[in-house]
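One protein chain is absent from this view; the other protein chains keep their places.
For reference, chains read A and B in written order, and residue numbers begin at 1 within each chain.
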Amino acid sequence: MSGYRLAQGGLIDRSRAFTFTFDGQRIVAHPGDTIASALIARGTRLVARSFKYHRPRGILAAGAEEPSALVTVRSGGRREPNVQATMAEAVDGLVVESQNRWPSLNYDVLAVNQLAAPVLSAGFYYKTFMAPGQKAWMRYERAIRRAAGLGIASGEPDPDRYEKRAAHCDVLVVGSGAAGLVAATSAAAAGLSVVVAESDPRLGGALNWSGATIDGLPAAEWAALRTGALAGRENVVLMPRTTVYGYFDDQQLGAVERVADHKLAPEGHEPRQRHWTIRARHVVLATGAFERTLVFPGNDLPGVMLASAAERYALAFGVAVGRSVVLFTTGDSGYRAACNLAVAGVAVSTIVDARDTAPEALAAEARAHGITVRAGMVVAKAMGRAGVARVALADTEQPGHIVEWIPADALLVAGGWSPVVHLASQSGGPPRWDERIKAFVPGVPRGAWTAAGACNGALSLAEAVSSGSEAGSTAVAACGATARAMPCPSIVHDEGDPAATLALFEIESGYGKAFVDLQNDVTADDVRQAHVEGYVSVEHLKRYTTLGMATDQGKTSNVPALAIMAKARGLTIGEVGTTRFRPPFTGVALGALAGREIGAHFKPVRRTALDDWHLANGAAMGNYGLWQRPRAYLRVGEDISAAYKREAKAVRGGVGLVDVSTLGKIVVAGPDAGTFLDRVYANTFSTLAVGRARYGIMLREDGFVFDDGTTWRLAEDRYLMTTTTANAAAVLQHLELWLATAWPDLRVRVASATDQWGAMAVAGPQARAVLAKAASGIDWSHAAMPPMAIRHGEIAGAPVMACRLSFSGEVAYEIFTGSGHALAVWEALMQAGASAGIVAYGVEAMGALRIEKGHPAGAELDGRTTLHDLGLDGMASKKKQYIGKALMSRPVLTDPSRKRLVGLVSLDGTPVRGGAHIVAGPAMNGQLQWQSQGHVTSWTWSPVREGYIALALVERGPERHGERLYAADPVRGAHTPVEITSPIFYDPQGVRQNA
Amino acid sequence: MLIPCPACGPRETTEFVYMGDASVSRPALDAPAEMWAAAVYDRTNPLGRHQELWHHTYGCRCILRVTRDTGTHAIAGVALVGMDPEGGS
Partner (left out) sequence: MPERASPFGERLAAGAGGGTAPPGVTLAWLNPAAFVELLELPGVPSAQLSDTLAALAPGAASLALGATVDHAGYTVGRIAPRRLVVIGATPLLAGLEGGFVIVDDSHARAGVRVAGAAADVLGKGLSLDLSERGFAVGGIAAVRGFGLALTLVRRAGDTFDVYCARSFAASLLDGLADAALEAGWRSGTVLN
């Protein structure tokens, strides 16, 4: 027991109290408490076990820089590990658990790791497990991961919503301390749109625990007044509980708003968290500064805390961190903290100042509070079993010579300040070492931002206010507005010179482990060892020692580590430099990054106008790109295989109807449309008669086949191109690219018409009879409507455009109608065909019919095949120039040994599946010693053959009809004897479709 | 990253599709295969300023010539290709 709730003070609501549990223990809290402040008020010091050595750890900080006090909150699907106890608000009924300990926090078996500490030093994992030829890592990884680690994820689906939103503003102010509030006020007064993002639930930053008086008011009240004034303005958006975690290219910043993290569960339809992408013309970075800890033996004991954190716990939460407090400082700011603590009622016994001379006025103020000031002294070691109990003092010049022990249950450390330069570093040059304040300050901006306040090295309140005012004016000018003169707040605050700090980072007393990075258990000796082993770059130092990794990212450890490295290398800290800070500044839940793009919302889905009919009629739907299409319509007792075989047979024997709305459709129109198509297609379209269609094939510029389809000439200057479903978007882009870059003068325009038309094909010997019954205005007879003729008429009162073309090998017509009429037309055709036994058929049966006819489709047009490979060389025009012609006849693309299209017939009645390889060997062999001679592209059960057939690309295929080989499919355990045949299995002369 | 489309204003890159190196000029369709092979396959892959073609697929559907620094993503200029932004009217 050490901390306790003060009788008065703080910004908490003392009129209400509730409880949460920590490892099952009930903890009383007030609204406004964090988990950390409530735990300290309860007297709890031990809250975590360290990452590697399982050392007892407490609470070091009060904000986002906390390295040690990571806990798991909530349970079930809402369980969230690695939450900083200092950032999480206390919630009535919340379940909080400590991490990385077994069986309990107090008796952690793996604390024996400390005994092995000499071998667990820097680079241990690399040296032990990663050396060449070592398999140890594989063997021990699980145990190591269990022993060293953070919290454990729930493993259950998260029941809550996470959303994304975009925001735009003139000025984004990150941080709402003195500098941020002044800058925001200035920008708002100039009429600019302003967003103020603040991580804490309450705006004001350090004003809420500074003890200063501004304009005659306590600083916290002044902050509330300023916040209220901003909130009342229409051009200002205040965003509490919002952490800006990333500053990305082009003035875009990522932020996470914790909408409902301060509740057990979100209310109504609110999300748990909302991810904001904020685009700002100018950004004011008023992110403040983190106080630094000092490196000395025992500096990781529970009870060792940053002085500013203790100040915040007392002034903002009404919590005393101990009953016997010693404060160790290297500069003036420790005195202000000690005096503020004393005023708040916290018993501070001693200030230990490493400097020879104490600042006169502040020291006198401290003494008046009964505090002993020991100048020229350092803390050589902190001791205690589960927390600080006593503190050893030594002369600054002789840190190894302990002169006195003094009792303490809390040791506060004020080791100088590190501006929070993370966002500045993400959008700027490397941070610059400022010798005046002994810290890194923001480097040269790459984006449009201005650093203000402590973030920019303006550490005193007065400096912060004037820096905020300047930043506000800069932002206003950057947005082209005029700044209005603002009254300067009058400040009463004796804080000496917060920049007056000794360049002392480590007390080398030699009394045991001194930690640099508390989260990753990196000691000062680890840093020196890395140097001895040759790691001179700070980036390498980070990776080798794990310093500044994980969620902490070196917020408290960065500068001390660099100081030790600099000393070892005989350089200044500025010369050593710092690592680059990368997003995120604090941990971001993956859920917030995913937003609503999960499950059914993961990607858009395309449905044809007939989708509802398909679903109502037993369709088993499949995904084809973004499209949903019926694979087959299942009748009672049927699976897909049985259904598509029935459907394909019905088309060959009678008539079927299939939805082909997914075909890409592109309007190509203008006086030069024919010329353009002649250049795009390998065959000729300018000679096509109006009212006729032609099958076309287009190449990429590298000579490979790109896409195929029929293109219909609807008028002298207007064509309707169709593409494969898969390539619709790519073909349109291809056309737009060539028109813009090569032929901008061609009088032709292109546009997608895919969604305008509902399209369906009526196929089978009975097709003509069904259409004659259903449609008006068209003579469907062979003489009146020969193959590839286009006619206009009406079905079910809706205008239709019909073209006689067949991919099934039967007499067939494609019917196009406005998408909004597609269902009426489809139903009229089904009704008209009922007496002829019409069936709706799906993609599987359509595939069976086209494979029997040897028509190449997506699986054959895979971007690696040529016209020659597909046996379509005859289509290529020799009279004109077209895209791909130049490279089509490269030797490598006309090599006779290339894999070319053939048919395959299964000889043993089993299927030959897509992806199987064609080999000569008769037996399946685990080693698959046979050389692949090709592969299966498409396969089906053939109604006309009553067996399994396939299309394949086989070396010298067309020369090998009749040859017997094997389709090796080791993954699915098949090895099927096959015979190579012509790819056209059915009616090679086309007698049936031309009847 | 944002691309400042001359027609639509600054838009996120998710609206665009990269269409290749804009510094490559396509030969005439009847040019010899050697010229075509160079146009299709030879690329300099520079670090620094690069001319790129982007298609504003989700916006105006124009082809843009973007001058972008491949090291910093900074865009020095964007122009519509084959299209006068004001149109004929």
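What we mean here is this: a contact is a pair of C-beta atoms (placed from the backbone, for glycine too) under 8 Å apart; a residue touches a chain by one contact, two chains touch by 3 or more.
Keep in mind that this is a model prediction, so the values were computed, not measured.
In the entire assembly, the chain absent from the figure touches the shown chains A, B. When the missing chain is restored to the complex, the residue among A:V109, A:A153 or A:A166 that touches it is A:A166. The hidden chain makes contact, of the residues A:A824, A:M875 or A:V944, with A:A824.
Looking at A:S50, A:S193 or A:T710, the residue that reaches the missing chain in the full complex is A:S193. Remark: the omitted chain is touched by one listed residue; of A:E435, A:E575, A:D755 or A:D779 this is A:D755.
Chain A residues in contact with the hidden partner, per the touch definition given at the top, are 163-168, 193, 268-271, 277, 279, 596-597, 600-601, 603-609, 612, 627, 661, 667, 669-671, 718, 744-749, 751-758, 796-799, 818-824. Chain B residues in contact with the hidden partner, per the touch definition given at the top, are 7-8, 11-12, 14-15, 57-62, 80, 83-89.
Note that in this section only the chains that are shown with their structure count from here on.
In terms of their C-alpha centroids, the spacing between chain A and chain B amounts to 27 Å.
Per the touch definition, chain B reaches chain A in the complex via residues 1-2, 10, 17, 19, 26-33, 35-37, 39-41, 53, 55, 57, 61-63, 72-73, 81-83.
In the complex of the two chains, the chain A residues touching chain B come out as 248-250, 252, 446, 679, 701-702, 729, 733, 736-737, 739-742, 744, 881-883, 885-887, 889-890.
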